[in-house]
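Beneath this line is the structure, given in structure tokens, with notes to follow.
Moving on to subunit A:
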Amino acid sequence: MLEIRNLCAEIDGKAILRGIDLDVKAGEVHAIMGPNGSGKSTLASILAGRDGYTITAGSVRYQGQDLLALPPEERARAGVFLAFQYPVEIPGVSNIYLLKAAVNARRRHQGIPELDAMDFLALVKDRVRFMEMDESMLYRAVNEGFSGGEKKRNEILQMTLLEPTLALLDETDSGLDIDALKVVSKGVNSLRTPERAMILVTHYQRLLDYIKPDCVHVLAGGRIVKSGGAELALELERQGYAWLGGEAAGVAR
Partner candidate 1 sequence: MSQSQTTLDEIIGKDYEHGFVTSVEMDVIPRGLSEDVVRLISAKKNEPEWLLEWRLAAYRHWLTMTPPQWASVHHAPIDFQDIIYYAAPRSQNDGPKSLDEVDPELLKTYDKLGIPLHERAILAGVAVDAVFDSVSVATTFKDKLAEVGIIFGSFSEAVQHHPDLVRQYLGSVVPVGDNYYAALNSAVFSDGSFCYIPPGVRCPMELSTYFRINARNTGQFERTLIVADAGAYVSYLEGCTAPMRDENQLHAAVVELVALERAQIKYSTVQNWYPGDKEGRGGIYNFVTKRGECRGDHAKISWTQVETGSAITWKYPSVVLKGDHSIGEFYSVALTNHRQQADTGTKMIHLGRNTRSTIVSKGISAGHGQQAYRGLVRVAKSAVGARNYTQCDSLLLGDRCQAHTFPYIEVKQPQATVEHEASTSRISEDQLFFCRSRGLSPEDAVSMIVNGFCKEVFKELPMEFAVEAQKLLGVSLEGSVG
Partner candidate 2 sequence: MSLVEHFGAEHARLAAQLPGAGHPAVDSVRGAALARFRSQGLPQTRLEDWKYTSLAGLEHKPLPVAASAGSLTAGQLAAQAALPQAVHRLVFIDGHFAPEHSFHQLPAGALAASLAARLAAAPQDGLPADDPAASALSALNLAFSADGLELEVAAGVVVEQPILLLWVGSQPEHSTFPALRVRLGQGARACLVEQHLSLHAGTAVNTAVARISLAGQAELQHIKVQAEGPRVVHLSDCAVELAAGARLRSLVLALGGQLGREDLRIALQGRNAAAELDGLYLARGRRHLDHHTTVVHASPDCSSRQDYRGIIDDAARAVFNGRVVVARDAQHTDAQQTNANLLLSDAAEIDTKPQLEIFADDVRCSHGATVGQLDAAELFYLRSRGLDEAQARTLVTFAFAARCLAPVPAGTPLHDGLRRLLLAALPGGEQLENLTP
């Protein structure tokens, strides 16, 4: 589904990614771990199409097409979803407004009829209940005045509505208490199907107790320095990044 080859990127002339290679197949969940500043979030942002990065080399193919050539909205409509590390507040735009615009944009792209107001509302309310959120949030401005946990739940709510093909979760676990983490994980797990793939970017192993990854990659200094199964995350939890030596340790300091 996703093939990343030798991806190199920089910000303001400073190299952040120095040759990433990664293959993600349908049905797989990959965790990308690594110390602060290793480039994890940059990778997620580049996949979603955020401005401000210069791609200096490499390619990203998603379902056979050149992902990097698409503007962010076309990536979204093609099924790529980024759950933001820091969800943006948009005063004045209500959640339900955004959700309806987003759901229908995706449906138009898929060539299926847009939902009418009633069907849409029924669907949204169902998902809001599933995410154990208060319905009133639908009528509040996007993320405005939300706590950190509410914002992250809201991200997953959007994800369950948009039903992406490739979900990128950028540090979705950060700032969550254990109850919120369980709800968020429930939302994510509900979307695990053989057709879908996920990339979890995280600093801690904790999230992986709830969402079992197929593969774990350690990113350090802009490169994947080690890959393995779920047990690799536990190893990292026990020993930190230092045992990986070299680059990983260097960046971690």
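In picking the candidates, the idea was that all candidates are chains of the complex that A comes from, given by their letters.
In this section, a contact is a pair of C-beta atoms (placed from the backbone, for glycine too) under 8 Å apart; a residue touches a chain by one contact, two chains touch by 3 or more; residues count from 1.
Since the structure is predicted, the reported quantities are computational estimates derived from the model, not experimental observations.
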In-complex contact partner of subunit A, selected from candidates 1 or 2: 2
Field: subunit A residues touching candidate 2 - in the complex, by the definition given at the top
entry: 48-51, 71-73, 75-77, 81-82, 84, 87-88, 90-94, 96-98, 100-102, 105-106, 109, 117, 141-142, 158, 162
